[in-house]
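Left out: one protein chain. Kept in place: all the others.
Chain IDs A and B follow the sequence of writing; residue 1 opens each chain.
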Amino acid sequence: MFIYLLKRVLSVLPVLFLVSVFVFLMLRLTPGDPAAIIAGDNATPETLAAIRDAMGLNEPLLTQYASWITGILGGDFGNSLISGVPVLDLVAQRVGPSISLALMTIIIAIFVAIPMGVIAAWRHRSWIDYLVMSFSVLGFSVPVFLVGYVLLLIFSVQLGWLPPQGFKPIADGLGPFLERAILPALTLASIYIALIARMTRAAMLDVLNEDYIRTARAKGVGEQRLLFVHALKNAAVPIVTIVGAGFALLISGVVVTETIFNIPGIGRLTVDAVLARDYPVIQALILLTATLYVLINLAIDMSYSLFDPRIRY
Amino acid sequence: MKLRDNDFSAAPTVLEIRDLVVGIAGRAGLPPVLKGVSFDIRRGETVCLVGESGSGKSVTSLSTMGLLPKDALAVISGQIRLNGQDLLALSPGQMKQRRAKDLAMIFQEPMTALNPVMKVGAQITEVLDLHTSLGAAEKRARVIDIMKQVHLPDVERIFESYPHQLSGGQRQRIMIAMALILEPSLLIADEPTTALDVTTQKQILSLIAELQARHGTAVLFITHDMGVVAEIADRVCVMRHGEILETGTIRQVLEQPRHDYAQALLSAVPSLVPRVSRPDAVAAPVLVAKGLGKTYRSGSLLGRKSEVRASYDVGFDLKPGRTLGIVGESGSGKTTVARSIMRLIEPTEGQILLDGDDIAHLSSSQMKPRRRKLQVVFQDPYRSLNPRWTIAQSLTEGPLNYGVPYAEAIAEAKRLLGVISLPEDALRRYPHQFSGGQRQRIAIARAVMLRPDVLVADEAVSALDVSVQAQVLDLLDELQRQTGIAIVFITHDLRVAAQICDDVLVMQRGAVVEQGPAGRVLHDPQHEYTRALIAAAPGRFWDFAARKPLVA
Partner (left out) sequence: MAIDRSAADKPFLLRLLSGISPRSTGLGPFIAAFMLLAVIGLTVFSPWIATHDPLAMDPLMRLKPPSEAHLLGTDGYGRDLFSRMILGGRISLMIGVCAAVVALGLGILIGLLAGYFRAADAVIMRAMDALMAMPSILIAIALVALNGPSIGSVVMAITIPEIPRVVRLVRSVVLTVREEPYVEAATALGSSTAKILFRHLLPNTMAPMIVQGTYIIASAILTEALLSFLGAGISTEIPTWGNIMAEGRQFFRITPGIILWPGLLLTICVLSINLIGDAARDGLDPRMKKREA
């Protein structure tokens, strides 16, 4: 068991290493001089040379990578080119709103999507199945920002029920927080619900076809118990997996949603950094989110044995 | 052992099926799947529904349980009366109440029929939760009691086990315990032993008979295996294409079958009496195995190393024109031996001499020229041919690899189609247009296109119905007589081995426990395991083709 855990934790190291290589090369191997990109259009040759020297661009690639990664491992992601603030501090300032938004989204999504998927599978090929499936395909097909704008248009512009934009932390009270967070969370949840409902339905359809479901029916088990006791636990592994894989979707959703609703989170930081070509910030954000993604999926992997006794470590 | 001979005329009728017609749901135009099936089962009686695939025997049992797949099949007319009450008139809720209490069912696949994420004790207890209002302690006592009745060892531990921690036989015992805990008057058993090894099958069959005698249960037993029928049936219904062609006591049906189909079915059952052995050839052996073994090793930097000896110390020699049978139950290592000989895997020890050259460790390029001498036929006819290729493409694949001109290859393909009794236009068709038996014959033709010296047949007839099985065995026999090919025949079925093999090699847990001429091994087995295997062969006291008991 311990050995397995250790092996599993160690197995993410090569992935993280490769991520760091990609992120590093992304900046170095793109056409054009990174120093010129960083210095901006109006830099003098002297500034360029100074930047090139400061970045160690005259060193061999391997040396450059080594010094870069050593810095990062020591917690030094460099300073923002725009504000000069250490990147990690920037991220720390902005992480709160994004996390509360993401958690709220995941809770909404799970409580809405799983029952949707279960019922759709149970009533396979009925109107309710078609309804769930239509919603889910639509969720994949509408750009997230369009959902956001339509919600804004209806609930704050037309009906005036909710404040249009901005963010208040939970510390300021649940009411003000929810008032501002509900539209972004719903926007973000739309695609997540589509994803989870679709996977739940597919996994349940597979399970409902299994022999042991027939056995349960032969015992006289009722439909509700059949679905939520016998079938759902068997379908749990793919559902939990998609919740983890969907985290990537959540990230891109956060970027867009925060832009629309003007929330000062990680997403806004990303967009601002891209528009300002603030490379240390971009690199750090990609590295950090990728690490988070890998760790979340590691945790999900480990959780499989809770649902399925056949998976033992 | 002999045929059952009980008189049930005084016993009350438990199940009465009258003119049951089942059709495809929502398609009134199509012919029904069951075309008016009628039969009775009395208290304590076992009725066997026997037939080949597609005969409608499982549809009959699922209709009785009310478990027909909702959108696919529906009862059109007829009656199913259990203890006098028509089940078809009940609402779904009422039917749910009856299940497990009055009628219960066990299924073919014990591996998949239990919920993998629930402890088996809880799965049996669930039946009591649903249908009784007993207290927790009382329920547990009842469950422990039924688990003892089905002869499970170490009941307390198994109660807390998950299905994957149990063997196939144990799981099927759990299924039986679950089915019988409320002492239903009818037990439906749908091929309950087909997925089990013969020795386990024998135990399960006698368990069902024992519990039936104790509780007076009426049993509807569905099987395709005439051997099993001979062991357990009081009465037999022979089915084909959704109709019962013949009904009678077991003795009537086995001794004097009236319907042509019943007669053909019985005649196709291979006899356990070994065929007359052929004179040993004088030629040099074409294939020799010496000390052959395969050990799977796994392990990494951190994990402990683990070793599985799939097979070890296997040795034999095979002369042209002869057939060697490798017999064993699942996990005996027989397929590992076949795959080693074929060099689909590399053995870890020993030699394989093909025409005197050791091929055990050759690289794939060194193997290539030798592969044409060594061909294979697999078990599953549905997966043996590339579904996207025409029969012509499949048949000519081998010759074209070895530079045979296309015209020559296609001419040979046409000739072989004649041998396997398929029309020439089969060349342009795709595998899905053929039945399982036809596909298996095509796979055999593909294997002999290269005129190999050795043919390895890995359970090549196990997936086929018994009448089709007979045709394929005949085809192999004829090819052998025409070409003098040597055959390695891997099988779990002693009847098949007795019919086709000159020599037999019996394997258990990776090792050869006995080998020798088929007549000697099957008639006068020396090893305990071989004896157990033969003793477990169902219906071994009866000669089906001759319609009389076997005189040993």
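Basically, contacts are C-beta pairs under 8 Å (C-beta built on N, C-alpha and C of every residue); 3 or more make two chains touch, one makes a residue touch a chain.
These numbers were taken from a predicted model, which means no experiment stands behind them.
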{"item": "Options A:L146, A:L174 or A:A299, residue touching the unrepresented chain", "value": "A:L146"}
{"item": "Options B:R383, B:R481 or B:R531, residue touching the unrepresented chain", "value": "B:R383"}
{"item": "Of A:A120, A:M199 or A:L285, the one touching the omitted chain in the full complex", "value": "A:L285"}
{"item": "Missing-partner contacts on chain B, residue numbers", "value": "53-54, 58, 71-72, 108, 191, 342, 344, 364, 368, 371-372, 374-376, 378-380, 382-388, 394, 397-398, 401-402, 430-432, 436, 443, 446-447, 450"}
{"item": "Chain A residues touching the omitted chain (full complex)", "value": "14-16, 18-19, 21-23, 26-27, 30-32, 37, 124, 137-138, 140-146, 149-150, 152-153, 157, 205, 209, 248, 251-252, 255-256, 259, 270-271, 274-275, 277, 282, 285-286, 289-291, 293-294"}
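Just so we're on the same page, only the chains that are shown with their structure count from here on.
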{"item": "Euclidean distance of C-alpha centroids - chain A vs chain B, Å", "value": "49"}
{"item": "Touching residues (chain side chain B, partner chain A) in the complex", "value": "65, 67, 71, 96-101, 104-105, 107, 109, 112-118, 126-127, 130-131, 162, 164, 175, 178-179, 300, 302-303"}
{"item": "Contact set on chain A toward chain B in their complex", "value": "3, 6-7, 10, 125, 210-212, 214-222, 230, 233-234, 307-310"}
